[in-house]
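The complex appears here minus one protein chain, its other protein chains still in place.
Right, chain A next:
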Amino acid sequence: MSGRYGAVAETIRIEGTRILATLIRTVGDVQLAEDAVQEAALAALGAWPVTGVPPEPRAWLTVTARRKAIDIIRRERARGDKERDGSELLELRLDPLAPDDVVQDDLLRLIFTCCHPSLSPPTRVALALRTLCGLSAAQIAEVLLTTEVATTKRLVRARQKIKAAHIPYRVPAEADLPDRLPAVCAVIHSLYTAGHAPSEGEAAYDVDLCVEAIRLAELLHTLLPGQPTPTAVLALLLLTEARRPARVDESGEVVTLDLQDRSRWDQDLIARGVELLNDSLERSDRQADAYQLQAAIAAEHARVPSYTATDWREIVRLYDLLVQVSPSPASELARVVAIAETGEIDAALKLLDTIPPSSRRHAIRGELLARKHRYAEAVRELDQALDTAPPSHPERQHRERRRNYFQQLADEG
């Protein structure tokens, strides 16, 4: 998608999610609202490239979507489906265009319904991409590495559950927000992670999940500016995104942190990320959460001019806290690397044994052994790292090069 047609499609996609949020509240049915918005979007895609985008695209889409919703309700009634009593029809005709603050409230409702704890985490992610990002089932399947059929089934089941089990369409009470926000933030964070580290190699699709995740993080932060967790998520995403231009070289190969050209880091994003992080820390009265700690680690890296200038003791301190509040093999491995960078290689090697085996663990162990000049063993670890990762792993070439380098050193020794 590109050029004029692409721009029209993009407007429709972004406006569509706002319209959807309000329409779901009016008709009280996710499926019906989605169908109506979908039909309005198709109408716009047919008309706008010819007539030009109307001066108020949102109004055009809203009016069209409502008309489509009325058509759908009439068709259902003609079939004898007496579920609706007609009050929606009245509301659809009388309701004026929703003002901005109402649309914002509706979007927040939609976010909390899509990320409801009674839905499974993969379902929350798929629903968020469908309803909040306006992606098609095919696009969702592509970015989540699954099939279109499976995605469609998952979405249908989710809408059925929302309707049959009466999952409410409302923003939780202030007191319940701490319980409900983690699920929402986890969806946004996992979208970014999925976009940032595609296991099938660098982004080959036309949807940029990182951009979508940041858009949602911005939205959630705008809607709930006083909440520390969404603020920390946005800070983390921006600080990570800031390094993106340096993360891949001209040939598309991943550049590890120690070799990245820091002049290519986006200083504006870093400044905003640090500001948001400080704001988030000031607003929280409890122990730092996983997002705040990860953002703090990214900010600490961003603060110094070079890899060699890194304050590794501070980084280790932050990772110590992170593995306490949110233990995961990924954060434990990162902590081991930081410990090794302080010079404690033996301690780092010992810690590695306590972490479940993975391709990344082999790669790290190889690097640590090489620092102890145990090159033959390092080669064996890199071989295992290469054997246990998919052929398209983004760090494959890097690891092959390291393996061959260690082999050379082993031969010389």
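Going forward, a residue touches a chain if its C-beta (ideal position, glycine included) is under 8 Å from a C-beta of that chain, and two chains touch if they have at least 3 such contacts; residues count from 1.
Definition applied: contacts and distances are computed from a predicted model.
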Candidate names "Secreted protein", "Phenolic acid decarboxylase", "ABC transporter permease" or "YCII-related domain-containing protein"; UniProt protein name, chain not shown: "YCII-related domain-containing protein"
Of A:6, A:168, A:357 or A:390, the one touching the omitted chain in the full complex: A:168
Touch list for chain A against the chain that is not drawn: 82-83, 116, 118, 164-168
